[in-house]
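One protein chain omitted, others in place.
Note that the chains take the letters A, B and C in the order they are written out, and that residue 1 is the start of every chain.
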Amino acid sequence: MDNQYNEILNKAINYRRDFHRYPETGWLEFRTTSIIAKELSRLGYEILLGKEIIDEKSVMGRPLETVIKENIIRAINERADEEILKKMDCLTGVVGILDTKNPGPTVAFRFDIDALELEEPEDENHKPYKYGFSSRHKGVMHACGHDGHAAMGLVFAEYLSKAKEELKGKVVLIFQPAEEGVRGAKAMVKKGVVDDVDYFFAMHIGFGSTKDIGLVAKSKGFFATKKLDVTFKGKSSHAAAYPHLGKNALLAASNAVINLHAIPPHSEGQTRINVGVLHAGTSRNIIPDKAIMQMEIRGENDNLVEYMKNCAERIIAGSSKMYETEYEIVEAGSAICADGSDELIPLLIEVGRELNLPDIRVDSNMNGSDDATYFIKRVQEKGGKAIYSQILCPITAPHHNNYFDFDEKALLYGVLINLKITKKLLK
Amino acid sequence: MDNQYNEILNKAINYRRDFHRYPETGWLEFRTTSIIAKELSRLGYEILLGKEIIDEKSVMGRPLETVIKENIIRAINERADEEILKKMDCLTGVVGILDTKNPGPTVAFRFDIDALELEEPEDENHKPYKYGFSSRHKGVMHACGHDGHAAMGLVFAEYLSKAKEELKGKVVLIFQPAEEGVRGAKAMVKKGVVDDVDYFFAMHIGFGSTKDIGLVAKSKGFFATKKLDVTFKGKSSHAAAYPHLGKNALLAASNAVINLHAIPPHSEGQTRINVGVLHAGTSRNIIPDKAIMQMEIRGENDNLVEYMKNCAERIIAGSSKMYETEYEIVEAGSAICADGSDELIPLLIEVGRELNLPDIRVDSNMNGSDDATYFIKRVQEKGGKAIYSQILCPITAPHHNNYFDFDEKALLYGVLINLKITKKLLK
Amino acid sequence: MDNQYNEILNKAINYRRDFHRYPETGWLEFRTTSIIAKELSRLGYEILLGKEIIDEKSVMGRPLETVIKENIIRAINERADEEILKKMDCLTGVVGILDTKNPGPTVAFRFDIDALELEEPEDENHKPYKYGFSSRHKGVMHACGHDGHAAMGLVFAEYLSKAKEELKGKVVLIFQPAEEGVRGAKAMVKKGVVDDVDYFFAMHIGFGSTKDIGLVAKSKGFFATKKLDVTFKGKSSHAAAYPHLGKNALLAASNAVINLHAIPPHSEGQTRINVGVLHAGTSRNIIPDKAIMQMEIRGENDNLVEYMKNCAERIIAGSSKMYETEYEIVEAGSAICADGSDELIPLLIEVGRELNLPDIRVDSNMNGSDDATYFIKRVQEKGGKAIYSQILCPITAPHHNNYFDFDEKALLYGVLINLKITKKLLK
Partner (left out) sequence: MDNQYNEILNKAINYRRDFHRYPETGWLEFRTTSIIAKELSRLGYEILLGKEIIDEKSVMGRPLETVIKENIIRAINERADEEILKKMDCLTGVVGILDTKNPGPTVAFRFDIDALELEEPEDENHKPYKYGFSSRHKGVMHACGHDGHAAMGLVFAEYLSKAKEELKGKVVLIFQPAEEGVRGAKAMVKKGVVDDVDYFFAMHIGFGSTKDIGLVAKSKGFFATKKLDVTFKGKSSHAAAYPHLGKNALLAASNAVINLHAIPPHSEGQTRINVGVLHAGTSRNIIPDKAIMQMEIRGENDNLVEYMKNCAERIIAGSSKMYETEYEIVEAGSAICADGSDELIPLLIEVGRELNLPDIRVDSNMNGSDDATYFIKRVQEKGGKAIYSQILCPITAPHHNNYFDFDEKALLYGVLINLKITKKLLK
């Protein structure tokens, strides 16, 4: 048994470190997708790619065409499979299906695969640097464990395929692109990826733990959120010679920023707003004709996000009117609230106990957002059960910090938990 | 001659001190109008009142109906003539016409008659208080010399009527209501009061002088201006229990205030803006549902006022939109730019020299606004000549300060200047 | 028994309607205090007044000296006892002590007595108007039931004094001034009014009820709050002639208003802020030299109020600096959070059941603030037990609305509940 554990762990570590070396941000996971798809294919899974799993109209926050092209070329240079890339048709993410052909339920697992725009530190105290698997992509880094998720998914796929004969029903492995910025899940859900799923599981590793490996059966308290990109377009003019001819996009944006933060609280629950980025103007003696804002809103429930969005739109429209500018609001990301199915809690706790995990919790609050909520809600709507769990493990810095690293043993337990769940549900 | 000077001065002082005792603000000059009308009538002038001289649709900044009614009753208690009040039909101001029946040109003089909302000081250093003619109306005071203008106009009317036989043509004496806040002239001009006037004169006393009495033949550089009353109407709500249900009129107004002051300068010339008064809300724990602003805009020319007005309207509309309030903008006053007729300068200088005035100036800049500009522009449009002059005299404090008082000798010279002008033009 | 109920109710109604007729706002309850003190004295209570019960340095939101003087004269004209007024020394509120001289615990009851600045409607649908006991004081009105609290306290005092022989220990009746705006309790607590109290009760009537009379044993979830009066002092200047010489207090205030509302939320819990009133400026052509704001902040705990206060002070200081104005922040009211003693819940529920109240609840959230929390916290600090309860009854409009009226039967049950509590604790 220990031998098998070592084998699983080693395989997972190998994958993880490779993914860590070549991190790719949302909608640019060409190399990652290609490697996963190729491996799943090799293991006998049916592979779905591109428009088979992505509803293009529902894609949010996708980079510019030129950036996509550049990254495809980059991925090819990094040994991505060109055949598979062609099938992807510029859209990342892959779904692998293991059909036992024996009648039975369908179980789905979500693994997110994208990285973040962060500079990985060249510091001996940072393990990926010390052990030589730190990012080869300047300014991009896996700092939220999705490299681990992808690795865990692949090793799970392998051991699952070996156990195929023992199982009935179907297993669907969803390797989701663009979870960061909550941009990818909605497009998969809209395409129907989980429409026939009876049981859905999403898991996230990390979060810190002083007791080795832990398991939270059900994560709850997700913030619903919308990510908005706002552009104000005015008219430039020489600020000294013709001040009255300009339409000042920066003044419009500045008013918007302040008043967005002044949206009143709502008696139904907590809300949040942040304008995290503002860029405006080109030259100190020219009235700025353009201002670009990246912002987000959140709420304890979907209704509160709707309230914040309505207020925000009004404030942006009003600020724009004040300075006679034009404006555009683009939804660059979205996650909803969803409440995992309590019926799956006992199953997870049982699995955790069988694995002798030292820290098992029924539930715990997430103080953030994840678009896995779209999958959860859809599965529940169609009569299935869905849950979001956490595999707790020691981490070296908070998620999204560039010193983030996690205890790779979590990968082993991730694979084992998923295997046990599947075997219990599909035996 | 000296005796006649004394007589003129004494009569003017008597009138002036009576008007000073009973100051009346714009559109409430019921007692003042009644006294002037009665006296003009006694002197043989044809009298025009109410809708004969006021275009009601062009009236700006008129008080509430109830305030008007109260002030009519007050005026009656202060010996206003009820017959005349009836003819006034709630509208103040009076025009007196002296028709010599001999063919000749028409000369018009404008005298403004309204007071200010100021508390007159009870201070022995303040002459009106010391000599017992300070205001009987709490919170109202003549602090811009219009009491003197009215007095000057009446004594001028008397001596003019005595000289009637020497003259040809017609003299029109315009006692204008509501010059403060530039609210009255437009309504008289729209009614055609100066449509047939060949020569028009407006004079203002005061401005300070270290050399006894002075004369500025032509005042120039008037700011065009608009006075705007702005109301934001939102929705109140308990600020702790239901913060999201309010529509915050104070937040809308606060944004408007700041951004109004940020309207860019115009390369054509100086502009000004001021929100001078803001009142909002009723209780500290209630979201304010109403905010009222009193503001003004000015510009070196009419075009600049138009520019400022357009910008202001946009900012108010935008601020209102931000907080989902409704708003209303009412024009409470207006003056235009006008440039006096240079052809009249020599006449005024000649008159000043004949009177041995120690300080005679060709022209001087007004750093403010006066709606006499409506008369000036209209007279010029119809082919006449019009000018605005200043009778300089020592003053005790700046205009509109509640310690303002002027050297009453200015009244004597005001009467004499007007008499000489008329005799020269209509002999 | 029914007879006694009728007697109690009638007495309470008489008092209540008298207090309703002569409503007095915080720190001006001269007539109310005088009547209560006189009656308590008549009933044999020891009476404490003025500086005996009020720590002057802790008084908040007290009106101007001149207003206090005027109201004392008014109260005298309304038959307030001059002897008592003298003892009050311009400070309202009264404490009556019934000492049984038998050893035993001390039980205290808080009754607040002040009214609100509201215009009582002259409308036949409004019972106080219909039955002729509506406010004789223009712009002042009891619209939160404190007239009922005072009445309830007095009738309770009477029946308690009749039962004196059956009791041990001491009863302290606290008639607190200035609860509205949370201005009065702190000064009483600082003076030590509840320092020796073993059991403390505060009750509030109203809140609506569809089932006749109800009882909430423990009110919880009080917002801590601070009420702040903020003044910006700048420098006036003629807005057209000398715009650069002004120091614009309205611009300072407008910036403060917007940014106060933009204070970020706190992850510890709900916060609130409201600038409810702003008055600035005197004339549309003068740069405003003064702006006065009335605001409040709240938080789910005392720490959050501290956080909001620190942020608010910084924003006010910064806004003031921007426009070179001076500013002053005065604390005009304050309430803290306090959590009633659960040990007293069973006692209240028992009393409610004995009285067959149809709607008895263990606890309920207050969505507001009450400075009774100062008493509660102090009693608990000294080892006693304290609780805040609600006597639910039908109301005609929300509290603080000028159509507010309550079912007077609540007064009967208020008296009975207090009597039963006392008898159980001091028998």
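Just so it is clear, contacts are C-beta pairs under 8 Å (C-beta built on N, C-alpha and C of every residue); 3 or more make two chains touch, one makes a residue touch a chain.
Bear in mind the structure is a predicted one, so any value in this text is a computation, not a measurement.
Enquirer: With respect to the chain omitted from the figure, which of A:Ala163, A:Leu245 or A:Leu278 is a touching residue?
Expert: Missing-chain contact among the listed residues: A:Leu278.
Enquirer: One chain is left out of this view; which of A:Ile8, A:Ile54 or A:Ile258 touches it in the full complex?
Expert: A:Ile258
Enquirer: Check each of C:Ser34, C:Ser320 or C:Ser369 against the chain that is not shown and name the one that touches it.
Expert: C:Ser320
Enquirer: Just name the one of A:Asp81, A:Asp198 or A:Glu296 that touches the chain not displayed here.
Expert: Reading the full complex, the residue touching the unseen chain is A:Glu296.
Enquirer: Just checking the interface: what residues of chain A touch the absent partner chain?
Expert: Listed in rising order, the touching residues are 117, 181, 223, 225, 227, 239-241, 243, 248, 250-251, 253-255, 257-258, 261, 272-288, 291, 294-296, 298, 367-369.
Enquirer: In the whole complex, what residues of chain B lie against the chain that is missing from view?
Expert: Residues 258-259, 261-262, 264-265, 267, 270-272, 367 of chain B touch the chain absent from view.
Enquirer: Tell me where the left-out chain touches chain C, residue by residue.
Expert: Residues of chain C in contact with the hidden chain: 241-244, 246, 248, 251, 255, 259, 262, 264-268, 287, 307, 314-315, 317-324.
To be clear about the criterion, only the chains that are shown with their structure count from here on.
Enquirer: In terms of Cα-based centroids, which chain occupies the most central position?
Expert: Per-chain C-alpha centroids ranked by distance to the global centroid put C first.
Enquirer: List the interface residue numbers of chain B and of chain C, divide the shared ones by all numbers used, and answer same when the ratio is over half, different when under half.
Expert: Same residues, largely: of all residue numbers at this interface, over half are found in both copies.
Enquirer: To bring chain A onto chain B by a C-alpha fit, how many degrees must it turn, rounded to the nearest 5?
Expert: 180
Enquirer: Just curious, how far off is chain B from chain A if you go by their C-alpha centres, in Å?
Expert: 70
Enquirer: Listing for chain B: what residues touch at least two other chains?
Expert: Where chain B meets two or more other chains at a single residue, that happens at 241, 243, 248, 251, 255, 287.
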